[in-house]
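In what follows, a single structure is set out as structure tokens and then discussed.
All protein chains but one are shown in place.
Let's turn to chain A:
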């Protein structure tokens, strides 16, 4: 996994609640058997005015000028500002894959759906939860200021606004360490292979009916 340490990046504001993973990456793109290449179809139904299908060249598709990511001032954004319950619905990891492939590394919102939140950490994406009033201020500043940027420091667990205000955020220590180092979860878990084996053997004895082969 790509490590995440710090970022000074442009911010795009997506001002709607309950953005579901069907909206982030529509189902027709889930037919791919690859992990990459989902960026051009991120928010496909909102971003383009035609209907998208897998394998299409998106460069010449008609764009919806009202959709926030199509506005030139948010071009190249790496930080997405969101509202409540972002990433709800389907567990498709294609959603963080699409966000990451588009160029996002940080998501900031008042709440995220559980499975999506978890999937982000597996892909070098940092979802940050802040209280509602902080989010409201960030939306106001972002919409009022062309080229609005934030500095995110994972080690220090801080976001620094252009006006100098620093906002602290929480992150699970284990997830933080994995993200800072870009560690592969599976490699970490397999360090405990003996413990897993011992647990499994005991379970096989106590509950043999779960081990039909």
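Just so it is clear, contacts are C-beta pairs under 8 Å (C-beta built on N, C-alpha and C of every residue); 3 or more make two chains touch, one makes a residue touch a chain; residues count from 1.
We take it that contacts and distances are computed from a predicted model.
*Asks:* Unshown chain, UniProt name, "Sarcosine oxidase subunit gamma", "Zinc/manganese transport system permease protein", "PEP-utilizing enzyme" or "3-isopropylmalate dehydratase large subunit"?
*Replies:* Record says "3-isopropylmalate dehydratase large subunit".
*Asks:* Looking beyond the chains shown, say which of A:30, A:58 or A:180 touches the absent one.
*Replies:* Counting the whole complex, the residue in contact with the absent chain is A:30.
*Asks:* From the list A:41, A:123 or A:141, which touches the chain that is not on show?
*Replies:* A:123
*Asks:* Which residue, A:47, A:83, A:105 or A:161, contacts the hidden chain when the whole complex is considered?
*Replies:* Result: among the candidates, A:83 touches the missing chain.
*Asks:* Tell me where the left-out chain touches chain A, residue by residue.
*Replies:* Contact residues on chain A toward the absent chain are 15-18, 20, 22-23, 26-28, 30-35, 45, 51, 54-55, 83-85, 88-93, 96, 111, 113-115, 118-119, 122-123, 172-175, 185-186, 189-190, 192-193, 195-196, 199-200, 203, 207-213.
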